[in-house]
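Here is the structure we will look at, set down as structure tokens.
All protein chains of the complex are present and in place, except for one that has been dropped.
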């Protein structure tokens, strides 16, 4: 079911070279174009909308579309019936469609059962959802596991409803079918994996989470074909039920997942937010925080908490994978969250490109982070006779490369990896990594 | 010697119900009434004053009054002779009582030997104690273990002394007798104990420590008859020698003491102060700090230091019990400390009631704090089908009960008790505890 592509051919390009060449504005533009095309589809946790969305991603990367049959038991949950909707409206006595699914996917309560009846406003009223304090926005509401039907509309629309009879019509189906998700795996030199996961179940909402879906696709496309140490697994899955399903069906794989990120809300103009894995000090946590610290961007760190996105499942106590959540403005922290105002105007190619840049730098840290042993640990080795140290002594200024070499030598004692040394020294990881490479080439370090 | 009452009858009321019904103003009033009645007695570390004080507490709870015979060896100390005083004065040549024990218990140096002599002011002077910087206040001074006699008086009194002969009279006795203390024990479901200790040796000083004596008595009365998990042991003991005596005679009990508090200076209007146990992070320390954090009151935390009250003995290195000290304004930090100005005007029913409220909440945390194991630790359990989760999805606001359930589920991994989870989540303990109860009833948690 998984698309697997072996990237470790002899002539595969390197991530370090990619990072020097890449035009992140252009990459952000490509991600934004994907969002624009995905925006009109009516997605849910199952059904043709999500299926069609994932197929569109195949233009970018050859992902697999595994399908899990309805009613499959997945840990404590059961895969629900597949939901599809074709049309829906509320029509007044004059035959006007006051609320019309064809105008916004959000108008239908997600997972509504079919309905085709005439009723009074009083009877209809409990099935209408608005946001009184944002009267021009349609809310996004769902009822996956409790059979219900309803309409989401603007408060201004609701204010025009009068006491009359309404024809209420939802042409939906809830039948045994499948839960569909997207999976793409890049084989690296080792079977150790980095997991990138995003939820793909929200209908026309851009930041949450077409941004994550598009960035994951572009990231996969950029890594695909590179020479990589880790294997990379990308998942586009319906929120909660999707990650639970994947985890339940792939338990054997979990020990191989060494690092992971959930991507969501990565297209708005807010500062970056990193929510740590449940472990709190995993390598992925240190890597993301190091990269963001040196990014020149302000960012916020959050400790793990059991609310948010699929990190809730990846970090449940019996799974406890080192998976953090990479965001810009977090869920619930911007006013347009889960409303029709989370539209194309909320995100930008520039912001998507910036996100991609940080993610690639995090991956570069993971790829290059190693633990070395100083083979010459009694006093400093003489770097000068190896051409690694300045010829002239006495200068006041410190040389960055020399400085990094001394940090690597002093702390390559078996207890510290390069990322530890970068954090301790305050030197950006690439400087530490290059210093280690110079020292290794001279036979002064041994990989452990 | 110990009054023991079994509280775990089938129909015993619960602390949680008590906390909902209780009127803390009324409770504070009852404590204050106790202080008013105890105020006139001349207490010391032994003698009839303390005996009479403890007997008065028997109107509130049926405490036992163990008596330890003078000269008993208790660790490095020896129980001293019993001291009693009937009258004392300094009379001038004109026959006026310039200093008169009948006007204040503080006028006699506590543990003064008897004296009945005429002497010059020069000879008398070294036996007179005042506070020059607070000329209207009588100091409180003691000389328990060094035979001495003296008078404490106001500076204004002393200023009126002239060069003449004085008749100095102290009608006291120091004879073999007993050291008396009060002890009251409530048997809970288990023999594990919570210790509440206060010193009862100070004469007419209200905040230090009639406040602690009265609050302990009211607390015992409130807990008495409840259905409790822990057993509760209350001690009213003379400072230092009392706790040393009790510890020396009850070493076999010490392993059962799981938590403890020393109560002192709990009736003034200052903010709460919690001095941690020597362990620093004992459950009692975390419980008190959690309750005070959520109390809406400002409070200060102090690390353990080997000065203060009987926590010095409970936290001596060879005893090292998890006993903290609960105060409002600490000893030495208010100007009226150890003077006649620590009188009824310094304390209030309201402050005593607030103290009682915090202590009961701390006890509620101890009673309910448990460690559970999530029985469904791989991904979240589906709370919705158990009726534990909202029916409609997509809302921005988080539901407090749901939030608490997710915290309990995620951190009930064997390493965290409910108090840990409350502290980590920032949710008040009762919310966490109720969530755990809901989850346990659904079979999702197991007590460990």
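The letters A and B name the chains in turn, as written, and every chain counts its residues from 1.
The criterion applied here is as follows: a residue touches a chain if its C-beta (ideal position, glycine included) is under 8 Å from a C-beta of that chain, and two chains touch if they have at least 3 such contacts.
Note that the structure is a prediction, hence the values are computed from the model and not measured.
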Exercise for review: Decide which residue listed in A:94, A:392 or A:447 touches the omitted chain of the complex.
Suggested key: A:392
Exercise for review: Can you work out which residue in B:337, B:389, B:411 or B:429 touches the chain that's missing from view?
Suggested key: B:337
Exercise for review: Looking beyond the chains shown, say which of B:72, B:92 or B:143 touches the absent one.
Suggested key: B:143
Point to revise | On chain B, residues whose C-beta touches the chain left out of the figure | key: 75-77, 110, 129, 139-146, 148, 240, 243-244, 247-248, 278, 305-307, 312-313, 315-319, 332, 337-338
Exercise for review: Since one chain isn't shown, list which residues of chain A touch it in the complete complex.
Suggested key: 374, 376-382, 384-385, 391-398, 403, 406-407, 409-413, 425
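To be clear about the criterion, only the chains that are shown with their structure count from here on.
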Check your understanding: In whole angstrom, what separates the CA-based centres of chain A and chain B?
Key -> 54
